[in-house]
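The structure under discussion appears below in the form of structure tokens.
The other protein chains are all here in position, but one chain of the complex has been omitted.
A, B and C are the chain letters, set down in written order, and residue numbers restart from 1 in every chain.
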Amino acid sequence: MRLSTHNLACQRGDRRLFSGLQMDLYAGQLLLVQGGNGRGKTSFLRLLAGLSQPEAGEVRWNGESISRTREAYYQTMVYLAHANGVKDDLTPVENVQIHVGLRGQKRTQAEIEPVLVRMGLAACLDLPARVLSFGQRRRVALAGLLVSGAMLWILDEPLTGLDVRGVAEMETLLREHVQAGGMVVMTTHQPLRLQGVDTVPLQIGPLMQVDDLVSESASAEA
Amino acid sequence: MNLYHYAAPATFYRMAGRWIPWLSWGAGLLTAMGLYISFFVAPTDFQQGEAYRIIFIHVPAAWMSMFIYLVMAFWCAIGLAFNTRLSYLMARALAPTGALFCFLALWTGALWGKPMWGAWWVGDARLTSQLILLFLYVGIMALWAAIDDPKRGDRAGALLILVGAVNVPIIYFSVKWWNTLHQGSSINLMKAPSMATTMLVGMLVMAIAAWLYTIAVAFVRVRGLILERERHTDWAQEALKEA
Amino acid sequence: MWRFLITVIRRDLLLAARRKGDWLTSQFFFVMVVSLFPLGIGADPEQLRRVAGGVLWVAALLASLLSLQRLYADDHRDGSLEQMLLSPQPALILALGKATAHWLIFGLPLLVIAPLLGLQFALPPDVIGTLVISLAIGTPILSLLGGVGAALTLGLRGGGTLLTLLILPLYVPALIFGAGAVDGILAGMGAEAQLSLLGAFMGLCLLLAPWVTGAALRVSVD
Partner (left out) sequence: MMWQSGAEFWSMGGYGLYVWGSFGVTALGVILEVWLLRRGQRSLVNRLQRMQRWEAQ
């Protein structure tokens, strides 16, 4: 299992955010994407998710461009961004059910409820998501991610809206997932305790030159 | 000859710049010739009198409005298929001129209809389709205007143009059908005067003039668009200093 | 693929059931526009009968545009559109599912309302029958072509007005064949020709529109 980028370049409007970006990520690793506001972290994650098309270069899954291995890639990947994709009018259970249904999977209520309970949503399983707070909705989205059993998580600022306990739970989730052989690509502005997790940092800056240190450490760990 | 060579924005920018004066002079010359034929060579029509001379604008304008749409559709298909950015710019550069010719075809059609049929507007299939074509042109330009991101604008416009291109023949057919249903006898602008050779020559000359004009104008627009999109490249910076 | 398609349709129907006000608006709009016409042109049954087909069809076009504005807009806003595009299935299946759901919510009720409104226009039973058949064949065209417009204008300023501007000209064949069928039967000429042309146009839309809508959605979220 390998997620890599080959000479990736990204342009938003007039600005070239980065170019020539090389990156490799293997099973059991977490890629921590760093960089200031407006440097293209979100754009990079959207490229990885295949939501936008790169200006040049390509994203590869197991060595093949994701546009060619679309179906296999999307079966292993989940993407979670600022907008949770949680429908206000549906209950958490229905939301999760639809989320996995769109991935072509079927899960019963009995399979979904324990995960929601684990995410601390036991009290609002049958309430419309409208009454939930932002952080609780984020937990619903995270539950969908867990239920789908995807192997590659692409998370854009997953900690926003979560309280201290939520952050701690998130850290546990990430650790469990990576140590079980999963892959994570994420951005965050908050400090994160990830002891024992094979973390690969990636710096994204304006007119990004490939950060030699990063790619070296990435290949060394590989 | 390398086709990719001409597809490079910098090469095309310079090439278009060299061609524009020639195209403009050609268009002017042919227009003068066409006007001479329309007013001094073509004889008076025994049925329609002098009013038929409108044909020398009306028909080329109608031709152009449809041809330009097809050319735009062609460039958009190329753009979507091969992801060549220059082809989207061609479509963008052609649209306003296409809309202008579409409007002129409608205007002259109305001015011709009044003396011939006694009404400014009859539900003629050709004119009605022309009107809908004008709506399509306006819609496409409105879509471009509403989208700020150039890349999204290019591709969204291309999709709309292609949908329109598939739809235009169906629209024409359906309007014609509707026309025969409601009008009884179909009135046809083109059939009215018997086509004399001089008339055909006049119309052709005017049509070629219109083509040269369209290409010249489109080249000017494409150059502007290229400069705007490529303004961070070295050659564009140089070109801006010269301009 | 089927699970994905059915999930998309069921999801939209569920959302519509939770928010009845949203889609009832366009049905009421349809009823109102049609009912206003006799007030505008007088109660002469002969005259009303002559314009009935055109009036009902134009009202259906306008009502569809009203409901299409939100076809993708809500999902775009809360991020669920991205989630649906990240499914292993191609975007054209998504577009097909959304158009089907839209037709079930918008077009199907129209078929029930139209005969009642036909009575208002003093239409004989056989003409009402043709009207309903023409709407049954024609309203899927509105959902399919309208989806293209909704996808292209996603998230734009003045998207609703723009949608109208883009899509109304493309509706022309549906209007002509649909209203023509009603006129044909009124004039005693039969409606088979118009209905089969309408059906052919519907088939073409079914073939091409989901594909274009899918491409437009990808462009719009890029």
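The rule is short, and it goes like this: a contact is a pair of C-beta atoms (placed from the backbone, for glycine too) under 8 Å apart; a residue touches a chain by one contact, two chains touch by 3 or more.
Bear in mind that the values here come from a model prediction, so they are computed numbers and not experimental data.
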item	value
Contact list for the unshown chain, restricted to visible chains	B
Subunit B residues that touch the omitted chain in the full complex	35, 39-40, 43-44, 49-51, 53-54, 57-58, 61, 96-97, 100, 103-104, 107-108, 111-112, 114-115, 213, 217, 220-221, 223-224, 227-228, 231, 237, 240-241, 243
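The rule we apply is simple: only the chains that are shown with their structure count from here on.
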item	value
Chain contact topology (line, ring, star, complete or other)	complete
Central chain of the complex, centres being mean CA coordinates	C
Relative to subunit C, chain with the most remote C-alpha centre	A
Distance between chain centroids, defined by C-alpha means - subunit A, subunit B (Å)	48
Between subunit C and subunit A, distance of the C-alpha-averaged centres to the nearest whole Å	37
Whole-Å gap separating subunit B and subunit C, where each centre is the average of the chain's CA atoms	32
Subunit C, residues touching no fewer than two other chains	222
Per-residue overlap in subunit B, given as positions that touch at least 2 other chains	none
Touch list for subunit B against partner subunit A, complex	148-150, 231-232
Subunit B partner contacts - residues on subunit C that touch it in the complex	145, 148, 152-153, 156-159, 162, 165-166, 168-170, 172-173, 176-177, 180, 183-184, 197, 201, 204, 208, 212, 215-216, 219-220, 222
Complex interface listing, subunit A residues touching subunit B	13-14, 16
